[in-house]
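Of the protein chains in this complex, all but one are displayed in their positions.
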Amino acid sequence: LTGTGAPVPSASPAGADTVYFLSDYGLADEFVGVVHAVLRRLAPAVAVVDLVHQIPPYDVRAGAAALVRAVPHLGPGVVLAVVDPGVGGPRRGLVLETDGPDRRWFVGPDNGLLLAAAARAGGIRRAVALESPDGRPRTDGGAAVDEPATFDGRDVFAPAAAALCTGTGLDALGGPVDERELVRVPEPVVEIGSVGDGRRLVRTEVTWVDRFGNAQLGAPGATVPASMPVVAVAAGTQARSVRRVRTFADLDPDEVGLLSDGNGQLALVVREGSAADRLALGPGDLVELVW
Amino acid sequence: LTGTGAPVPSASPAGADTVYFLSDYGLADEFVGVVHAVLRRLAPAVAVVDLVHQIPPYDVRAGAAALVRAVPHLGPGVVLAVVDPGVGGPRRGLVLETDGPDRRWFVGPDNGLLLAAAARAGGIRRAVALESPDGRPRTDGGAAVDEPATFDGRDVFAPAAAALCTGTGLDALGGPVDERELVRVPEPVVEIGSVGDGRRLVRTEVTWVDRFGNAQLGAPGATVPASMPVVAVAAGTQARSVRRVRTFADLDPDEVGLLSDGNGQLALVVREGSAADRLALGPGDLVELVW
Partner (left out) sequence: LTGTGAPVPSASPAGADTVYFLSDYGLADEFVGVVHAVLRRLAPAVAVVDLVHQIPPYDVRAGAAALVRAVPHLGPGVVLAVVDPGVGGPRRGLVLETDGPDRRWFVGPDNGLLLAAAARAGGIRRAVALESPDGRPRTDGGAAVDEPATFDGRDVFAPAAAALCTGTGLDALGGPVDERELVRVPEPVVEIGSVGDGRRLVRTEVTWVDRFGNAQLGAPGATVPASMPVVAVAAGTQARSVRRVRTFADLDPDEVGLLSDGNGQLALVVREGSAADRLALGPGDLVELVW
């Protein structure tokens, strides 16, 4: 599977035909649907692919992690990402154009949500800070009181995504921003060392617990060689030895294992069960691996 | 953003190219997917935009409120809305054609779900009661026993929406109904008065608690002037003073505030927190504001 497989018809030579949409809006309310409606109205020829909308509320790091995981599977287009605890405040809105063979733009708040994904997509070629339609930056605080300021996904970011799709140039959306000024979030903890007796030690962080209870770690799969049969795992007050396996089916029922998951990251897993429950692990918890 | 922005290609001069779909079907079952499949089969060129499907089961008022909030953001097309506790019984099925620059139809049960949204969309131009394919109204009780009578979203409303999209005229779907005969739901409580010492009093209802815990009120944002610094709020057994602000970012952590939200309604909010939890508020609860 390569990003240059089947040719994708473009809405316009200068635009894009796909919006990939991620948020913490949830599915209990009409937030996601209203953003779709805005995109449908402003860029009717565009397909919208929902990546996920149940990022925990306000959790910018969790949103950034999900975006990084998704990026390798996306074709060209606009990535619209909104996890935005600072909405209405002085934080800027961004469009990041990335390098690489596929034309791709990331649209969302300047709070660290987009950066790791943009790096994964090839790195930032150009960055602009979104301006409001009357040319004022959205951060000037000079907006009329009670102008809507709580739903920028609908009012600012979706229109910017639609504009990119229909051929508006990056320069028309705002002024350039120095990449070094962009807000960043802490990267996942990954410390690699040794115990002293020749054994290797990795201290890393749980970055994600998925629906099935698999606990993804910040360290890549290759950190612990696939040829290593057994790894000691310390998580919270628990310590145990687990097998390094290739897939769930290599495990016995109820056995905890360590594998390289579908994103190429280490993950603690149980076959048809929840490793997170078994080990009492959640996002942000630290885990030590020794082998 | 205006409703007449980019031109939307129409599936047919007489039809529509978009269905906006709202329901209480939830996402745990295949109900929503099956309705999509019916629309795909009967009107394959049409795009379906899901507004929300997690309206609380049978909660017609909550569905009506979500529809009203969404309407200002929709382009032309068919709004298919199904929150239908009376399915299979004598309640009628409706198509409401609205006035206004955009051609728009609302399809769903005659239980009050559609009316406020149709009013918001420009008012009702024509209303018809859906008839079954053999010409009998769906309300005659004469259906053969065990004819499916529990999933009209799939069997009645989606086919009607598809027919409108593919150019079927309103008259072919049923007979005219007098707008004054349509079933209505109570509007949100909004009582405006004064305390006697010159201070204003608004007694209103919580209409919606969103995923983030923001408690939207029945009173519009302009009810409490944005220039009013502090407002007394009595909710249940609690009373407190809150700041009238423009957006979340104006609040301190854990502070409750009052703002005009993304729908132009008053809302009680906490920055990165749940006002509903803080004030023990849920939909239907009454709140008093004094300033």
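In this document, chain identifiers A and B correspond to the written order of the chains, with residue numbering beginning at 1 in each.
Just so we're on the same page, a contact is a pair of C-beta atoms (placed from the backbone, for glycine too) under 8 Å apart; a residue touches a chain by one contact, two chains touch by 3 or more.
It should be emphasised that the depicted structure is a prediction, and the values quoted were computed from it without experimental measurement.
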Subject >> Option touching the unshown chain, where B:Pro159, B:Gly174 or B:Pro283 are the choices >> reply: B:Pro159
**OP:** Out of A:Asp210, A:Glu255 or A:Glu288, point to the residue that touches the absent chain in the complete complex.
**Re:** A:Asp210
Subject >> Where the missing chain touches subunit A, by residue >> reply: 1, 3, 5-9, 17-18, 20, 22, 27, 47, 49-54, 66, 69-70, 73-75, 208, 210-212, 221-222, 226-227, 246-250, 259-262, 264, 271-272
Original post:
In the full complex, which residues of subunit B touch the absent chain?
Top reply: 25-34, 36-38, 40-45, 57-58, 85-90, 143, 145-151, 154-155, 159, 162, 166
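The working rule: only the chains that are shown with their structure count from here on.
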**OP:** Starting from the mean Cα coordinates of subunit A and subunit B, work out the distance between those two points in Å.
**Re:** 32
